[in-house]
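Partial view: only certain chains, each at its native spot in the assembly.
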């Protein structure tokens, strides 16, 4: 049977009252940007100005990436089958897993573990790359299928520099990029997931929230794709597969 | 078999290129707030300053409403069963349907239909309320279970006034509130869903996108609840029901 009472530290409500982390919703509407409100609801405290600007850039950076990410296929397929907008968004969010959109979480996990060790970041980065080699692990958040250099990474770090935001995780992240090139002889530039992982780690967010930032960022894109499918395509158009070969058992009788 | 080529007008991508509605993602990261980027990705054009401020207030206004909305129960129940963060968010978004979170869409649909008719808004509001009475329809977006007066509505309209944003849908919305009181003798103040419906209608958004604004707004709240469940509660705690009475067939044999 259900527990009598739940506990929550997020939002208190009552007649005429909505207070998120202690702040009234009308104050939040008046004074905070959405990025600041996201920071508040997840962290429990207001961001600094530098953090607010970086959080905004992070949430904006992955707002859409065109029709090829599999979460878009998920959203459009659900919509196309004759379902509601919220089901279509849910279908896209369901696709965002360990392989698609999981790099922020995985990269932040590794960075938070290694940045917690003693030593300077260059040494740690070298040891981290040795560990990656020894365990044949790919460093998540580095390299990109499409972009040789992810343009979003440079911009995020440029903003960080401009607002004077730095920290051990960002430093480690940059050092890992160098160490990967030196030790593996491969250019694996930090992509937006790796850069985001570094910044949210310096902001003090638990790596387990990693996928969440990508989800918040991408939901408007999924919505735009759902709406485009709804208004521009006919229902149940053939979204896949192009063709198929059956290679199972031959025809047979029971 | 699948269509050869998709068409999209949202985002163009290529090596080193991500352009949302024509604008490069790095420009967007540098110059737009998340609320402006949401407006852009959904509408295809940049908002005015007034629209940007109102869109921000809308997205902030529903970021969380504590543990009682059913979408929170959906998210926490999925997480508690031993599932991933994205599945938990999807589970919450799935709950946001015609009854929970559907009022923006339904209210915008009615307002867009009636604001499209000729006549001044007071007359239209009077006729709209007559129609509601005749068809025994409840006007969506007015009244609230918990809040006698929804504090978010006043703040949203206050911001609209301050930035000088007005339009026929907002005017109609206010007129409907009056007409409901005059003709039904009931105070049914505009709630945040009705106010949002009016503002996005004046911004030119299709009512079919209505649930989308609520979903974008609420996803961070759902994430906060998923994280709180993950870090503060034991797995598969009893979330419901408190108890149950079985009133089906008596015990019997096959």
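As written, the chain order gives the labels A and B, with residue 1 at the start of each chain.
Quick note on the criterion: contacts are C-beta pairs under 8 Å (C-beta built on N, C-alpha and C of every residue); 3 or more make two chains touch, one makes a residue touch a chain.
Keep in mind that this is a model prediction, so the values were computed, not measured.
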{"item": "Homomeric complex, total chain copies (2 given)", "value": "4"}
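The criterion applied here is as follows: only the chains that are shown with their structure count from here on.
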{"item": "Geometric centre distance via CA averages, chain B-chain A, whole Å", "value": "23"}
{"item": "For the chain B and chain A complex, residues of the former touching the latter", "value": "1-3, 6-18, 20, 24-26, 28-30, 32-35, 37-38, 41-42, 56-57, 59-61, 63-68, 84-87, 89-91, 93-94, 96-98, 101, 146-149, 151-152, 154-156, 159, 206, 208-209, 211-212, 215-216, 219-221, 223-228, 230-232, 237-243"}
